[in-house]
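Below is the structure I would like to discuss, written out as structure tokens.
Removed: one protein chain of the complex. Kept in place: all other protein chains.
When the chains are written out, they are named A, B and C in that same order, and each has its own residue count from 1.
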Amino acid sequence: MNATGSPTAFSTLAACYQQVRGTTMSLCAPLEVEDYVVQSMPEASPVKWHLAHTSWFFETFVLKPAGVDLEAIPSQYGYLFNSYYNAIGERIARPDRGLLSRPTVAEVCRFRAAIDDAMRALLDRADDAWLRRLGPMIELGLHHEQQHQELILTDLKHAFGRNPLRPIYRDLELPGGEAPGPIRWLDYPAGLRRIGHDGPGFAFDNESPRHRVFVVAFRLADRLVTNGEYRAFIEDGGYERPEFWLSDGWNARNTQRWTAPLYWERSADGWRMLTLAGMRDLDEAEPVCHVSYYEADAFARWSGARLPSEAEWEVAAEGRPVEGNFLEDERFHPAPLAASGATGSPSQLFGDVWEWTRSPYSPYPGYQPAAGALGEYNGKFMCNQMVLRGGSCATPASHIRSTYRNFFPPDARWQFSGIRLARDV
Amino acid sequence: MNATGSPTAFSTLAACYQQVRGTTMSLCAPLEVEDYVVQSMPEASPVKWHLAHTSWFFETFVLKPAGVDLEAIPSQYGYLFNSYYNAIGERIARPDRGLLSRPTVAEVCRFRAAIDDAMRALLDRADDAWLRRLGPMIELGLHHEQQHQELILTDLKHAFGRNPLRPIYRDLELPGGEAPGPIRWLDYPAGLRRIGHDGPGFAFDNESPRHRVFVVAFRLADRLVTNGEYRAFIEDGGYERPEFWLSDGWNARNTQRWTAPLYWERSADGWRMLTLAGMRDLDEAEPVCHVSYYEADAFARWSGARLPSEAEWEVAAEGRPVEGNFLEDERFHPAPLAASGATGSPSQLFGDVWEWTRSPYSPYPGYQPAAGALGEYNGKFMCNQMVLRGGSCATPASHIRSTYRNFFPPDARWQFSGIRLARDV
Amino acid sequence: MNATGSPTAFSTLAACYQQVRGTTMSLCAPLEVEDYVVQSMPEASPVKWHLAHTSWFFETFVLKPAGVDLEAIPSQYGYLFNSYYNAIGERIARPDRGLLSRPTVAEVCRFRAAIDDAMRALLDRADDAWLRRLGPMIELGLHHEQQHQELILTDLKHAFGRNPLRPIYRDLELPGGEAPGPIRWLDYPAGLRRIGHDGPGFAFDNESPRHRVFVVAFRLADRLVTNGEYRAFIEDGGYERPEFWLSDGWNARNTQRWTAPLYWERSADGWRMLTLAGMRDLDEAEPVCHVSYYEADAFARWSGARLPSEAEWEVAAEGRPVEGNFLEDERFHPAPLAASGATGSPSQLFGDVWEWTRSPYSPYPGYQPAAGALGEYNGKFMCNQMVLRGGSCATPASHIRSTYRNFFPPDARWQFSGIRLARDV
Partner (left out) sequence: MNATGSPTAFSTLAACYQQVRGTTMSLCAPLEVEDYVVQSMPEASPVKWHLAHTSWFFETFVLKPAGVDLEAIPSQYGYLFNSYYNAIGERIARPDRGLLSRPTVAEVCRFRAAIDDAMRALLDRADDAWLRRLGPMIELGLHHEQQHQELILTDLKHAFGRNPLRPIYRDLELPGGEAPGPIRWLDYPAGLRRIGHDGPGFAFDNESPRHRVFVVAFRLADRLVTNGEYRAFIEDGGYERPEFWLSDGWNARNTQRWTAPLYWERSADGWRMLTLAGMRDLDEAEPVCHVSYYEADAFARWSGARLPSEAEWEVAAEGRPVEGNFLEDERFHPAPLAASGATGSPSQLFGDVWEWTRSPYSPYPGYQPAAGALGEYNGKFMCNQMVLRGGSCATPASHIRSTYRNFFPPDARWQFSGIRLARDV
């Protein structure tokens, strides 16, 4: 997939398919068979479920509509690997995905291979008419698979985090950095702006239509909040002072007994944290990560600031280069700010951590979900979730763009989610 | 309280106090002692808790700051009757409010009387400086009490609804009407508009600041959705077809086993419904009521329409007279549309039922919560709730205005909440 | 009801009826209307439910079979006041009893009066045939009502215990005592014994048939365990040392966060406890009370002893006078041992506190439940409960006997339940 995210010819589409599907398998290379099986919470899925579900997507939305019938695939796979498409039929309860020892990893890999063979054959013989009809679906399937690449890493990290043996995904160097100077505030004037996707490249339906929005003047932090800054919040009693918290957030903090971001552990020698490269000392220069919306919001209020709206974020990000610490960098962890010079423009917008916005996930004016089952991809989740922007260290570079809207419930912490501050003028 | 909602002199304030506090007690006149005690679900409160909590509000935010100490009031009342003000101290768990037989109703009434005596004395001796300092707090306390007047009715209705004896609150006539003609769609052009409160009258902090918002062209239904229309949705399998529902909504429907609005019951002779005047046959001409946001949203999708945003609603309502079926009408139930002639402007905007909007409850740009404990009044609930507009048959007329933002979780059904449709152009 | 517990003539039966029904109402005399309504946990019931349920019993099992139809009684009362008789029809869910404000206390009292009138009329005109047929049912109904007299007190105490105002049921003197000397162990030889009820007096079906049981030689404590002894267990880390606890008990202690008996509170000045006469300092000489089976069992293990079996208890109690601190003493609280002289026989067997035995509640060999709905009275609870013996300070004296088998789940603490130790020889 190229930087524009949109293949324009058969050869490109086939190459993209090959590349994206291959990346998924590469991510799994360090795993033991057992690592594919476990599900550490209802919101996470076993790795082998991700491998199978992404394949089921191509089977269901490309191969079947194209008239390709894969006889050898057990009929129950549809039941097992459907995720939330009610229009496609029944499916196994989400929290039960970790109960299944079968199909085995080897069987799932055979399923993937069968899908890949059929897809290759289809792409080989495709003509222009096919491309117009099924090309968009294949492209969607690849972006869908990239989303699951990120989930494979975050779900695996969560499972490893529940295991007292603290397994290591990959033994990586994670070079530290110097704590950046104070946040600089960048000013943006009030005005009628346009946000949302329009144009030739790929985008999900929830990014459309591009539309006008009036943005009040605001200030945006030039960088992400660091671990060091977040530690100061903790040490100032941030988790014990309800005045900083939303009511639901305070409730979540009580029920789930939060005292620090997920994966932080207090030891005799200070804070330590879990990474995909194992346990290590807290690096104060790194962007803070694995915080919920509630924690991000409470931190912002403690700071005398607030979180940006998604419109504000997009206004600041539009037209800026999509550069940063992505999946391809194989750090799998946010990185300290490289250079903290005053550039006059925001750093770390893309990659490192998803940035919580204060915007609930809602349809844009005039939003129309896709027809059929794919209409369930985005629209039906537009309630009780908050928008995050910018991608993370587990997001493929070709997957992200300034109009991209990610969304999670406000208490979710297992994604690489962090904080950028904003302020009223 | 006058139509502008804002007293301008001592005498007015004292008269408002008298009137609002008296209305609360009048609402309780038909009750048995036992009716004040029960709590039928965690979200509801016993009537005597409402009576005490609204009095505690004046004690805490007016009398104590004014240096008035009421010695005779047991010290535990603060613990018992605080609601959600963390800054004021600990409080009894919300679901436990119905466990308390003491203080008795008589004791609570004595508590109210003691507060009223002290408040009257305070208002009698108040001078201009007092008025500037404490007047706004008293005014807030009266609007707060009006909110609890509505809750007294809805919580009581819920408790009666759980009781197989189906008690009757008041034996009222509920004259029916003729089913209105088809919905007419009113067109509103795109443009930069202003919404939110500004000016001299009272408003809650969440209605400010008044700010510009770009509104895309839209169409709004000229009236509310009726029971008859909603029945057609049910009969068309609305509750069995996931394609109409948000994901969380479908989950709520499954978990809570919804098959119709709250208080509807299918009998051999057709639908019947619970009102505060007892059980009666469904009146197809009445506005549908006691639906959750999820149901309202599903109904709208089934209709090929959508719910309005709060900005759209306010654009349509601004400047229109605040007239309708309110608490003072003592119907305590939505009324059929009086005249269905084509007026070119929306009917039933105020009163009858709160209208669900598609807008999550979020702060306006530049929103600042009040300082101190009262800052907890609104701001900390700005997550996981949806905005409702327009007031209901249980709302005092002097309490509502076009900028008023009510909010409830999307699965709440025990309020008088209904549906107005909107459409993209 | 006389000491033998069995009326032998019309006049006696009518007098018993009058006395027992009157006692129930006397127990309620100190209550406020609100006190009748609340339900502080699913296992407890509102007082007005007890008043109505005991009346429903006579209506259902005596008046209806006798052909007496009370037209004025609302048909839903059967649904509301049935407890667990599946054979009699549906009933309201137990945890929902506290949701009902209606029928009011006054209506319930009218229901009781109507039942009493009808019962008196029935008893007036009864002849020998009637007596043979319905006399046993009436007698059962009176013993049933006595059980609910005890529950009225324990359920009320529980509700008062949840209320931060700590209401007082009655303002009573609770004279203290001197801590008794060390426990003396009474020896009982091995042998084939008979336990269970046989003979003319009243007994519940679960006390029959009288049967042979081989009892291994054992030793029984001559008195109950005191608060002082139990405090030593607490101070020795009894609640922190799993080696004393059954597995399910340790789990209950963790889940319910037990650190002392129910109603004990640690204050700056030492332990205090809730009584029906309000809060007071712990009296070390009193029998310990409001402990679960798990706590009683853990205390016994810590003591190097064990709890007696119900057969052992009955062997020790048979033939001994039924004397002690009962409901009629109106202390409503266990009393210190009056005289601690060595009598050679066990003290405090009856009254004060129910004594947990190590015996699960099971049918006696040859047990036959009564036919029809009354067969549900006892037999269907013979699982997951433990037997308690001897009655308490809330038990009417005429209600208890040496063969009486009470039963509660092992984690129940709100009854007046205490500890007597036993030992192997």
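Rule of thumb we're sticking to: contacts are C-beta pairs under 8 Å (C-beta built on N, C-alpha and C of every residue); 3 or more make two chains touch, one makes a residue touch a chain.
Here the structure is a predicted model, which means the values were calculated and not measured.
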Response to the item:
In the full complex, the chain left out is in contact with A, C
Worksheet item: Which of A:132, A:162, A:266 or A:320 touches the chain that is not shown?
Response: A:162
Worksheet entry | Selected residue (touches chain absent from view) among C:219, C:358, C:399 or C:413 | C:358
Practice prompt. From the listed residues A:25, A:99, A:121 or A:279, report the one that touches the chain absent from this view.
Written response: A:99
Worksheet item: Residues of chain C in contact with the chain that isn't shown?
Response: 84, 86-87, 192, 211-214, 216, 218, 242-243, 245-250, 293-294, 309, 358-360, 362-363, 365-366, 375-376, 380-384, 410, 424
Practice prompt. Touching the hidden chain in the full complex, which residues of chain A are there? Just list them.
Written response: 32-40, 74, 76, 79-80, 92, 96, 98-105, 159, 162-165, 167
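One rule holds for everything that comes next: only the chains that are shown with their structure count from here on.
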Practice prompt. Indicate, using Cα centroids, the chain positioned nearest the centre of all protein chains shown.
Written response: B
Worksheet item: Roughly how many whole angstrom separate the Cα centroids of chain A and chain B?
Response: 38
Worksheet item: How many Å are there between the centre of chain A and the centre of chain C, using C-alpha atoms for each centre?
Response: 60
Worksheet, complete the sentence: In chain A, the residues touching two or more other chains are none
